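Only one protein chain is missing; all other protein chains are in place.
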């Protein structure tokens, strides 16, 4: 299970299991001199933290992050930053027959086949709990971006829950933090609340679509051909648990467009090129244009549900399973801060790469 | 522009520009002892080759591949395999004002901003011509897979052209190679032919959705957390020119499903687990289940069209541009063999990784 | 300060500073199913631990290692193994003018120039304390090697202290652990004891040469051209603090030999090739031959000495410095287990690589 690292120069390695003593992120390549402390990271972890309302798992974890290395006198030193989160809610519970049965839709069966290991304690390494470490690393990336790319802002929100989308006309960034779904459409949020409450009571779950927008991204970030900015964003999003699709800009809808509709026309503004539209989602040829970067990803519904599902055991017997426990009816909710964190890491990484490879933008316009 | 390499152990570095003397792929990590010759690679290049019918660019390139290293007495030696394709159609033409104007929807402007270079000869490195090298490398990957995973089959086809999809009820693998669109639905192919002919005559272009299915993939491939099989497939697909979205299994549609609908139930077959459905697209927790792997990606419409579009010049003057020349009305057509090639490379890479990291599957069922 | 990771498939990232809360190693890519516990790692850390006799620094650190992840029910799971060592001896002391002056021979000045950070607390990240994390990771590598390459043995020892070498005729592996210097020549060890005691009292220090021998290494390990087994061993050794030279087999002495003297002749033994000599140090063309692998490296004398040395301050003033504190008169002593650990990591890594790339040796002899 090598390959727990992502990034080229800003390299994040996450470690730890759902019910082990701790988990965390080893962050190598953070630039020196970035002001950081635990409170600055904690704000992002608190956003992802379970148990904050009835729509997320009732597991209680303070998710308190500790900085074990790489920071001295309030700033990063350039050495690896170790971010550790202790697991406090490792309640000794009766896992019952979970250790023998594979949960449909979970990684239980593939991990078993590949590794010969059945860590039945909440999914072990494949648990979405791993994303807490990503959020911590993303917090550090944000702090570095604040210094290297002032004005850059990353905002995630949910644009679809199950069959219910948002009305873009109602989009209001101010309401995102005001509802449990990070929904930018206050009306939709109300609909979702009723919908999800019903689902939750029925013991079922539902998928979602998350969108992350990055504003103020400098033009020139990206490293074609195989480390394109959109390639790395796609990989970052797809690596998040339960994600099944990734879109940039128009995304799947681009397939239905004609060239005369899709290409964003270019005009000259006072400070450089401006575009008449943003079908591209801020990226052309793998390199940022300076427009908003728009990333969307679809999260499948949690596979842990109260409905009985047919499955097999390690010994190959056919059986059924009901996944009791503390689960999210819409795991997409907690994927919002995770998506933001991944975007922050990718942007910082490419900013460092760009600086290294070219020394910054070399071509002037006007 | 570092980062022209993909893969962990089977590493492909492509090089070359649209109108330079040659382009190719340096393939490092191909297992030794794989039977290969130029003809075996050429069959795949011929599939991608332009100018084969009126629906692809009329640029004439034989795309003849040469093996310059890494093969001795008909088999790979384990050393790097250099695959070179000479550019023969470097016609001296009048690029006119192209060298000064940026083509909307193209990488011209971002490459200029980042690198300070304007390779106006057909897009230079950002041209889709680069994908010829990927197809050559993919041919080598297929030859290796034929030995390491006999029975594994990779098939690409187009499932949507512009607004027109296929009818899954008509799906017939036998018709794929019998129409110019790699369309598995003979009826849809006829519709597409008329639609695209009209578009072509009007000087416009259109997007498409490509699907690639891999059958016979052994369970156990994939390396969580950040080199998941789906993560690497998503990156591979997104790195292809003009791709704006990637889906695995249900893809975006998973967002609208409930958990009780989405998780694939498991039964026991004579040779191991079998699944009642394949919403997962053959991957759970980043690891292959043994089911068909199903990858889809959306290609945006070619931005080179005959309609005048507003743009700017390097000196910042506002102007208009019409992209004359030999272009594809639906570049998605030629993306089909490219998608297959990328899937072949990723699967071989993960097969080698899995062998290295675990020695093969370690957990038995039954 | 990215690049705190080494290894291709068995990847070790160390983190932590001399006087921070903790340090450790994040080990990604350890094969699943390896039996391991903290006691098995502790034995190697105890070998490196300071303060065990008068010849090593009197800093008191229990160097107790904790496994925070990647192990379940006594075996590795294939997930990242986090090995943490808490720093207990962070005594609040008067660093005096150390925070302003650069210590000659130390990384103080270069870290300051590069990072703009002066972690004056015992050298921070550049302290040899970082090697405790390597030893922990090496312990894990040894446990994996015990399963994957039974019979493989790695033994380190000191062959030169200052001007005093050993007599190869006296070489006795049994005496290595019986003296404070890991010296395989009991007579030399006595000489060294007197020599070093005098040096220590005079406040001076001295260099050393360490040799590490690996027996029972299978033929076929190594990945030419740039990840040759000797290349990776050289890098591993040179990355250890204070190392200034690395030799394989004959090493520097090979320069003085003629071809007729140097090439090891080959005969056929009952189980495969045997060699008449081992000038090659067990490696030909970057690949192991099956003979003993012999690696040597030279460690410079500790630069922390009681003699006054001329230096400058951060503000550029010329001054002098005496490095008081708890230092090693011969830091080479503690480099012995570190060298062993690095060799273990490299061998395991190449064993996994070889398995992945070729599936094991493919050519038979006889």
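First chain written, first letter: the chains are A, B and C, and each begins at residue 1.
Criterion: a contact is a pair of C-beta atoms (placed from the backbone, for glycine too) under 8 Å apart; a residue touches a chain by one contact, two chains touch by 3 or more.
Because the structure is a prediction, the values reported are computed rather than measured.
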item	value
Hidden partner chain, touching residue among C:130, C:185 or C:340	C:130
Hidden partner chain, touching residue among C:86, C:185, C:250 or C:340	C:250
Absent-chain interface as seen on chain B, which is shown	1-5, 9-11, 13-17, 20-24, 26, 28-29, 32-33, 66, 68-70, 72, 75, 77-82, 84, 114-117, 119, 121, 124-125
Where the missing chain touches chain A, by residue	9, 29, 31-33, 78, 352-353, 355-359, 362
Residues of chain C in contact with the chain not shown	1-6, 8, 14, 102, 104-107, 109-118, 125-126, 130, 160-163, 199, 204-209, 219-220, 222-228, 230-232, 234-235, 237-239, 241, 244-268, 273, 276, 279-281, 283-289, 298-305, 307, 309-312, 314-318, 332, 353-354, 357-358, 361-366
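In the analysis below, only the chains that are shown with their structure count from here on.
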item	value
Centroid spacing, where centroids are CA-atom means, of chain A and chain B in whole angstrom	26
Numbers and ranges of chain B residues touching at least 2 other chains	353, 357-358, 362
